[in-house]
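Take this structure, written in C-alpha cells, and hold onto it; I'll ask about it next.
One protein chain is absent from this view; the other protein chains keep their places.
So, chain A:
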Amino acid sequence: MARVLLIEDDPNVRDALTLALKGRDHEVESATSGEEGLERLARFAADVVVLDLMLPGIDGFEVCRRIRATTSTSIVMLSARGDDFDVVGGLEAGADDYVVKPVRPQVLEARIRAVLRRADGVPSPVETYGTLCLDRASLTVSRGGRQVALPPMELRLLLHLSASPGQVFSRQQLLESVWEHDYLGDSRLVDACVQRLRAKIEDVPAEPRYVQTVRGFGYRFGPV
C-alpha cells in the first residue's frame, strides 16, 4: 500500500485511475492541475506522484521539475502520447519511470511498486571512492563530506552499480534489476537516470569518474 498523488486533468481518467488504485489498496489523492497537485503534495506526504504530462496551466514537465527541486518523491509519468518527445522531456525533468496511456492498472501498479521499493539497508562499513562516500546501512551518499540528496531510483542505481565496482552492466540488465522492467524496458530510463546521477555525484559531470559509460555495452562503477 502506498500513498499516491494522482495529477490528471481528465475527470473520467482521474476517477477511473483513482478507482483502480484504491481497488489495489492504495491511498489516493487526486488533483486536476499542476498547481493543485503541487499544493496537495505539500500537505499530503505522497510516496509517489502519478503525473499526467498534458495539463492545463503549468505542464507535467514543469510540475516534475518543481517536485524534484524540493523532494525526493518518486514520480511516474503518464505519457498521453507515448511519443519520444514526451518521454525524453519527462525523464530529463526527473521522472523515475513512465507508463503510456491507456495503461492497464496492473502495469501502473507494477511501476509504482518498483519505484517505491527501497534499497535494502545492509549493515556494512561506509565505502569511500575518491570524494564519494556510500553508506549502505543508512542509505546515504555524501560527496566531499556533504550529503547528497538522491531520489530513490538514482540511489538504487548508484548502490547497484557500486556493489560490483568495475563490472559492466548493460542497460537491459539495469532496467531489469533496478527498474524491474521486463526485458524490453526503455533504455532511455537508464540514460536519463545516469545523467541526473552524474550531475549530483560527479565532480565534472561531462567527464564522469564514478559512473562510466562503456560504449556499446552499458555502464560501470569506477574503477576509481
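Just so we're on the same page, contacts are C-beta pairs under 8 Å (C-beta built on N, C-alpha and C of every residue); 3 or more make two chains touch, one makes a residue touch a chain; residues count from 1.
Note that contacts and distances are computed from a predicted model.
Not shown: a single chain whose UniProt protein name, out of "ABC transporter domain-containing protein", "histidine kinase", "4-vinyl reductase" or "Acyl carrier protein", is "histidine kinase".
Set against the missing chain, the residues A:S72, A:T131 or A:Q195 yield one that touches it, A:Q195. For the chain missing from the display, the contacting residue among A:A42, A:A69 or A:A206 is A:A206, taking the whole complex into account. Residues of chain A in touch with the missing chain: 10, 12-13, 15-17, 19-20, 23, 80-84, 88, 92, 101-106, 168, 171-172, 182-184, 186-188, 190-192, 194-195, 198, 206-209, 212-217, 219-220.
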